[in-house]
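My questions all concern the structure below.
Missing here: one protein chain of the complex. Every other protein chain is in place.
First chain written, first letter: the chains are A, B and C, and each begins at residue 1.
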Amino acid sequence: MQQMEFKVKWGMVIDLDKCTGCGACSVACRAENNIPPMVDASNKLRTTDWMNIYELNNGKAFPHFEVAYLPRPCMQCGKPSCSTVCPVVATTKDEEGGIVSQVYPRCIGCRYCMAACPYHARYFNWFDPVWPEGMEKTLTPYVSARPRGVVEKCTFCHHRYNAAKEQARQNGTDPLDLPEDAYIPACVEACPSGAMVFGNLNNPEHRVSKLAATKYAFRLLVRLGTDPQVYYYSKRDWVRQLGDNYLQKELKGGEHV
Amino acid sequence: MSEREFWPEGVERCELGKFLAWLGFISIFLLWGLYGAYKVLGTGIGVTALDNYFGFGLWITFDLAVIALGAGAFFSGFLRYIMRIDELKNIINLAVIVGFLCYSGAMLILVLDIGQPLRAWFGYWHPNVHSMLTEVIFCITCYCTVLIIEYVPLILENRQIAKNRFCHHLAHNFHVYMPLFAGIGTFLSTFHQGSLGGMYGVLFGRPFVYREGFFIWPWTFFLFVASAIASGPAFTMLCATFMEWITGRKLVSYETKKLMGKIAGLLLCFYMFFKIIDTYAWANGILPGMGLTFDQMYNSAFGYGKTWLWLELFWCGVIPAIMLVTPAVRERPALLYLAAILDCVGIVINRFVFTVQALAIPVMPFDQWFSYFPNWAEWSTSLMIVAYGFLVMSLSYRYLPIFPQERALNR
Amino acid sequence: MGLDRRSFVALVAGGVVGSLATPVVWKTLDDISIWSQNWPWIPRLRYGEESLVPSLCKLGEGAYGVQVKLVAGHPVAAYGNPEHPLSLGGICPLGAASVQLLYSPARVKNPKKRVNGAFVDISWDEAEALLAEQLKAAGAEVALVSGDDTGTAAEVLAGLVAALGSQESYFMPSEGAAAAAAVGLLGGDGLVGYDVEGANFLLLLGADALGSSGTMLRNAKAVAAGREQGVRVVAVGPVLTATAAVADAWVPCKPGTEGMVAMALASLIVESRPDGKVPGLADFRKQVAAFAPDKVAAATGVPVETLRSLAKELLSASKPLVVPGTAAGQGMAVSDAAAALAVNVLLDRVNVPGGVMLLPWGPKVVAAAPDQKTMLARDVLGYLAKVAAGTTSAPKVLLVHGANPAYALPDLKTAQAALAKAGFVVALSSFMDETAAMAHLILPDSLTYERYDDAYTPYGSGQANYTVAAPILKQPLFATKAAADVALSVAARLGKELGFASFEEVLKAKAEALGADFETAATGSVWLGSEFVPQKLSLAKVPAPGAPHGSETTVVAVAQPKIGSTKIATPPFGTNGISPRELQGKDMVVAMNKTTAAKLGVRAGDAVTLSGAGGECRARVRVFEGVVDGAVMAPMGLGHTAWDAFSRGKGANVFQILSAQADVGGASRFATSPVGVRKA
Partner (left out) sequence: MANSKSSVVLPFLVGVVASLVLGWWAFPKVLYSQKTQPIRFDHVVHVEGQAMTCDQCHVFRENGSFAGLPTTAACADCHSDVQGEDPDEQKFVTEYVQKGKEVEWLVYQYQPDNVYFSHIAHKNLECTSCHLDVAKMSTPPVYYQNRISGYSKNTMKMWECERCHAQSGASNACFVCHK
């Protein structure tokens, strides 16, 4: 399928040299997007964490050991592996901004998109959502509650994009030319470490596009051809190397990432 | 009117009491499966062992396997009605019923497997024409309808039903148009067998199953068609043999079985030839292109070792292929059946690794392997479909004239 | 007219064909799918006008400003407050889950008294009358343990206790208290803060300054901003904390030897600065002589070259800052803090931009109450140990406020025994925590969003600050009441007037005492102080840091806000954040490196029993190279026995195996403790 080009391309740069893996982004995401709490979250293959945090390490022994924390939102791929396979057009990449949509009332729950996504960014509602008594009163008006049997994923807090556009219309400015920081997702807002930057990758003035252009920026699994809109940033070679798969001989050249 | 008068003419069947006891035994599995289905539909798919890593598991493996094995229906129909291989008339009815059971069973499983079965019709109303799964939904439902149309005249041929003139004529007319349905079935079936393979072949985020650029994009399309027609006839033949074993009666001549074995063998050779090239090209082309090695695709600690590969390609691939094309082997029933079983097992393994192992492999370098083992909810419902197959087949065998040679062979 | 079978079939067939041309089938099919999109048992969203209201988050250690999003007047989410100097827009995992915590199943929804071992709901009037009666009977034999060391509520409660004639008012242990004690040892006076924003070389001696300790949100923001200006961060400590993970370098040292590292650095600095004019330098020279790098290297596990290069970096940096601490965010030895402070003094880094800031104590407004300095200096561990041992008489009434001593104290069995000895335990707790579960009376405190609250200069703030939070909800969700208001009301019942009719009035007085405008403060404007207390620090009496534990293996407790704090258990929204690195199934996971595992004869995944001086707990082994040889890293915040299903019965409480080791000034260290490891 033809890759759509957008005037605005929302993107994120996550500085892995700053992220402490504290988990605030993940909780903020949960509250913002009405993801119900889980009593037993010990089976991580069954939990829903739109912003999942991985622990990476350099594989060396003490004391040369290092770790890095990698928060993983939906990559909002330029060439999504998920939306092309959906049989019922429940997930698409068709809106200005390049955010991959997920429409719960359309989804039939076949989970083909989950099989397709190598980032595990998609989550299935295995049961109907349950909030402890009264806690449903804290649901935000931004994202509909999902019934069982549908797939969900990070949307870059798309409702905040909508809100920013409404504000722009109210102010009489161009909703497609939002100033930097007029729209940022809840995770980026919450991050205490300043590790996350959000903006329009197509706007050279935005910090994201500047950071994404540096030699320390990398993306996950680009060799597969997914063309993600989420960038990571690290000055540590080993961290960047973990962004994609490399054969031994490829690593020797040093020009791998 | 005695129950005996519903039997096909000139054949013996077991006592009604014994038959009912047999149905009762089958019903145990049906009831267990119905309970599982009730839990799945009533509370959610969370009652299974599926998870966000293994969104596909036993159910999809089961579906793909029975659809592959059910390919005997369309392919036998194709050979019988289009290629005019007359010998196959002795087994074509069985092939149709097996096919019908496989496809209808797969659809029942799909009702459980999709999270929102009430919206299943969205596949028709809001189709994504780029999705292989859309093609699968279209073709499977259409082909299932074709199989129903092929199955109906068999029912109408029941001794008592056929006394009704309308039914008799209807059955006759169906038979007249059977080549047409066989043609449609062949077309639909080939397409969706291919689409099922294509479903995996297009997953460029899954290095284990992704295939491109070799013959034509995505070439799993053709490999799935080839593997289905290489195992379908063998499975149909095994079904006949299994029924003979249970009923103690001869149903299909050994000549016909040998022919089915030969057909399966030739196709299996064809399939294995390309499958081996495919595996080689994948390991040496696609994987390195993604920065991965062949070894990284296997991990025996989590149950996904290379044993599966050896089983699939060698023990259940090359070996049965050689056996089935060797006339001396086909002459010996035990070896013929063994080869056919290996053939079917190999295809099931293929569908299993494509479905489950593909998802178990970590793609992000910092990700990890995970194991999946189906739980009672998946086993019970899958067994329910098997029991459903036994139920329909038992009734069909008892009351429908599906084996034209039966009278002669048991004289 | 008869209808034969054939006609009937035709009629039915006609009906079917005809109905296909009506909406019956198609509309029903469509409506059923729409029904599946809006199932009645899935909650609906609530819409309305949105607003942001400033408030405070005091769920973890310290306090910082948040903004609560209201929709149609109902809180739905909490965000960091960009205007607040300790948030700067950031929020911790507990703060992010704080709105939902209002509806936590663990909340105590009305006052309860214990009758024959079980709780019975009672009215507030009855509850206060009961407390008044008990207090009257107890006379001066009353004690208080509070976890709210930044808020004025503790002052009100301590005022009540003092008014009754008791001096037994304590805070739970904190890094702030240990740091303040260290300042006292060097002859100084004040709350300890760090001007992290102004420093350009940050040496963290054990402090998980970006992860759990002090003003972590603001620290992280400052470090992130400083990174681009070339600020360097080096983390010294036994485990690879969240801070160490992002530091420029992690310097592993044996557990509890951070003070010795500081002394070694001091000895190198003293050497290269022979002309230093610091008071008490001569004595200090003698003291550090025992900590020459080559001697320290073996004891701490830090190579001599590393010590030298660190000293060199400290000397060459224009604005170096040394911050002591522990991965536990508490249980720091005063001697370690004093050693770190000594290095800062040597480098002339006190009350200068980018240095250690000694800030004025908070003003006292409840006349009867002890002042903040006195409260902070009192040792709750020592008191409870004496009560448990019977050397001090047990209080007849023990008030526990905003703290969970039955869960979050080292030598836990001793603490629990002391609580059990108290005649009448009153839990002023918002949640059914372990202490509330064993109390005789629970007077549920409202949460910050439901009442007035305040915070004065949490430990680590580089500048004195005062934040007031006005209630966000018009009234508490349940029959709860602010603990301070309960104290004022009970004081009135007892005729021991504290001088205020309501907590709001107390806060007004507090604001006035600081020179802040209450009205603006209550609408989110933070008062900032610019004063520093003039100091005359001397190095004459810097104590020698305690030697590391003699034990072969040491447990290193690690605090992570995502799991919980000493005050609250894992909130409902926190369960997902707990990873298999901390919890597997129902087992706590402890980490050790390959060498240690081999030495102990255990492998990854093994179940082990950890035994400390105070008790035992079960865990599973994780082999992780981010732990120094001989150390076992254990997550804090697990193993709750009360609370709710979201936190109860998950893992083990590491406090069960932590034991306090006496240190200078009567204080104790417990962030690391000797531990035995054997296969379970």
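Here is the rule we go by: a residue touches a chain if its C-beta (ideal position, glycine included) is under 8 Å from a C-beta of that chain, and two chains touch if they have at least 3 such contacts.
Values in this document were obtained by computation on a predicted structure and should not be read as measured data.
Engineer: For the chain that's been dropped from view, list the shown partners it touches.
Structural biologist: The chain that is not shown touches these displayed chains: A, C.
Engineer: Specify the residue from the set C:4, C:228 or C:294 that touches the hidden chain.
Structural biologist: Missing-chain contact among the listed residues: C:4.
Engineer: Could you pull out which residues of chain C are in touch with the chain that's been left out?
Structural biologist: 3-4, 6-8, 10-19, 21-24, 27-28, 31-32, 34-35, 37-38, 40, 44-45, 47-50
Engineer: State which residues belonging to chain A touch the missing partner chain.
Structural biologist: 89-92, 94-96, 99, 101, 103-106, 142-145, 155, 158-159, 162-163, 165-171, 175
As a working rule, only the chains that are shown with their structure count from here on.
Engineer: Which two chains have the most C-beta pairs in contact?
Structural biologist: A-C
Engineer: Send over the residues of chain B in touch with two or more other chains.
Structural biologist: 116, 119, 122
Engineer: Among the residues of chain A, which ones contact at least 2 other chains?
Structural biologist: 47-48, 55, 128, 147
Engineer: Across the complex, what residues on chain C touch chain A?
Structural biologist: 34, 36-39, 41-48, 69, 71, 74-80, 89-93, 95-97, 99-100, 102-105, 210-211, 216-217, 220-221, 223-225, 227, 240, 242-243, 245-246, 250, 252, 477, 560-562, 572-581, 583-586, 593-595, 625-629, 644-646, 650
Engineer: Would you tell me which residues of chain C are touching chain B in their complex?
Structural biologist: 29, 32-33, 35-36
Engineer: Spell out the part of chain B that touches chain A in their complex, as residue ranges.
Structural biologist: Within the complex, chain B touches chain A at residues 43-46, 50-56, 113-117, 119-120, 122-123, 126-128, 130-134, 136-137, 199, 202-207, 288-293, 296, 358-359, 363-367, 370.
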